[in-house]
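Quick notes on the structure that follows.
Missing here is one protein chain; the remaining ones are kept as they sit in the complex.
Just so it is clear, A, B and C label the chains in written order, and each chain counts residues from 1 on its own.
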Amino acid sequence: MNIVVVNGSIVGSNTKAVMEQLVVKFERLENAKVSFINLADYELQFSDGRNYIDYEGDTKFVTETLMKADGIVIGTPIFQASIPGSLKNLFDLLPVDAFRNKVLSIVVTAGSSKHYLVAEQQLKPILSYMKGQVVPSYVFIREVDILRQKIINDDVVFRLDRLVEDTITLIEVYQDIQKKKEDQYDF
Amino acid sequence: MNIVVVNGSIVGSNTKAVMEQLVVKFERLENAKVSFINLADYELQFSDGRNYIDYEGDTKFVTETLMKADGIVIGTPIFQASIPGSLKNLFDLLPVDAFRNKVLSIVVTAGSSKHYLVAEQQLKPILSYMKGQVVPSYVFIREVDILRQKIINDDVVFRLDRLVEDTITLIEVYQDIQKKKEDQYDF
Amino acid sequence: MNIVVVNGSIVGSNTKAVMEQLVVKFERLENAKVSFINLADYELQFSDGRNYIDYEGDTKFVTETLMKADGIVIGTPIFQASIPGSLKNLFDLLPVDAFRNKVLSIVVTAGSSKHYLVAEQQLKPILSYMKGQVVPSYVFIREVDILRQKIINDDVVFRLDRLVEDTITLIEVYQDIQKKKEDQYDF
Partner (left out) sequence: MNIVVVNGSIVGSNTKAVMEQLVVKFERLENAKVSFINLADYELQFSDGRNYIDYEGDTKFVTETLMKADGIVIGTPIFQASIPGSLKNLFDLLPVDAFRNKVLSIVVTAGSSKHYLVAEQQLKPILSYMKGQVVPSYVFIREVDILRQKIINDDVVFRLDRLVEDTITLIEVYQDIQKKKEDQYDF
């Protein structure tokens, strides 16, 4: 299965550090082919309404990588009580139903626990609108749990491990469901 | 008083057409100096975490224009059940408390009434976090109410007129409150 | 499997009419045992903080019925831009993680399409907090689609059929996942 790990921010190092650890965790799995999209490494255009396949360069590469995924782990900091414009723009570049039959999971890094519900209220409704199958539990990481780009809280490591497991399980489950539905109509 | 009308989208013509009409309405008022920021006319960078005064060119111009406003009318289409990345990025470029002592009002254009609550649930919490005084009632305009960049529904025109009035009234009110508070500490 | 269909409102006839049709649809399935909880038929207390098993009478019966369910279909009208107090009180009567390992699906009846996102923004975050596995797509029904307690829009009937199917599939899937996890730890 095809996993894409995304850092939705071009600022700061915390979200990037966590997502890189997730890449390592997925790489250890047998069946998973994992790619890392760190938005800071690409020059994306603002969505101008075109279909994603009509862009060129980085914008084309990043959107096509996402469209080919079976599962996407979205990493995001909280800016102004919501997701960064860079991450929202990535969603804008994709079709309305881009996440149909894809499993999505969420990792949030934030300065304060007060931002805990941003993923629930600002991010999940977007993913749900785009038809994604969202892993219900997300991992919320406070800045104090990261020191010099290392996670220093074992509970966070444990929850990231469980997120990897939940993501893989849900992908397998939806591939099973898809297969059953196809078999049903196949004669 | 200093009013800035913003079109938060770089795609499409509906939001732009409505915001241009609002500019005309504000220009008719005696005390209002109005500027129009149509994001499609500027090349904004993605926020990289710098203070807004440290950017250059269009990014510096647009953020400084917003920071000098007494009132801002934010026009936005709905992309993927939320505001466009281009508009969220504009907020990311500003300080956390950028809208303190500013009055904000909202105009939404959308294809379907189903998106009516996006402004309430996705946009107002951001403006509130940034300390803005938000005019409670926003104007929601469906695409069928706009034809060749003209508003063809009188009720929409009426609601835009009321939005202009509410915005001006709330600015006057907050300037009064500020003055009272300053007088109180002035001796 | 054990299905509970709930009408979360004690007012009006539209939500009740739709939920009764859903009961009939579930009764046609081989493996499903279905119960109907129409809140208007019970006298529920306001939650006073007790554990649900410590209540008596209707409150005890209704909460225990929900706790035994594998899947719950929640029907709700929209009152004051949110779910009714009667439905929220039902959730308050249950434990924090009451919906762990349960599949939940949602049916909304409303006067206007403008209320479409209430389920996404006001109901799903509650169900998610209570650890429910929520069927992503909900059925939104406008009053014009119901006449004298009959659904007069074929598309609504089609979407209800799909909701039944999605609910059953997700229950099967989560029972499979649970079984796998148990087998894993079983030696």
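What we mean here is this: a residue touches a chain if its C-beta (ideal position, glycine included) is under 8 Å from a C-beta of that chain, and two chains touch if they have at least 3 such contacts.
Just so it is clear, the structure is predicted and the values come from calculations on it, not from any experiment.
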item	value
Full-complex contact with the absent chain, from C:V34, C:L104 or C:M130	C:M130
Selected residue (touches chain absent from view) among C:V62, C:L90, C:V103 or C:V139	C:L90
Hidden-chain contact residue, picked from the options B:V6, B:M19, B:V134 or B:L163	B:V134
Residues from chain C at the interface with the omitted partner, ascending	10-12, 46-49, 79-92, 94, 96, 121-122, 125-126, 128-130
Missing-chain contacts mapped onto chain A	81, 112-118, 121, 140
Chain B, residues in touch with the chain not shown (by the definition above)	117, 120-121, 124-125, 128-129, 131-134, 136, 169, 173, 176-177
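In this text, only the chains that are shown with their structure count from here on.
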item	value
Homomeric contact chain A-chain C: same or different residue positions, threshold half	same
Chain centre separation in whole Å, for chain C relative to chain B (CA means)	39
Cα-centroid distance, chain A relative to chain C, in whole angstrom	29
Set of chain B residues in contact with two or more other chains	81, 121
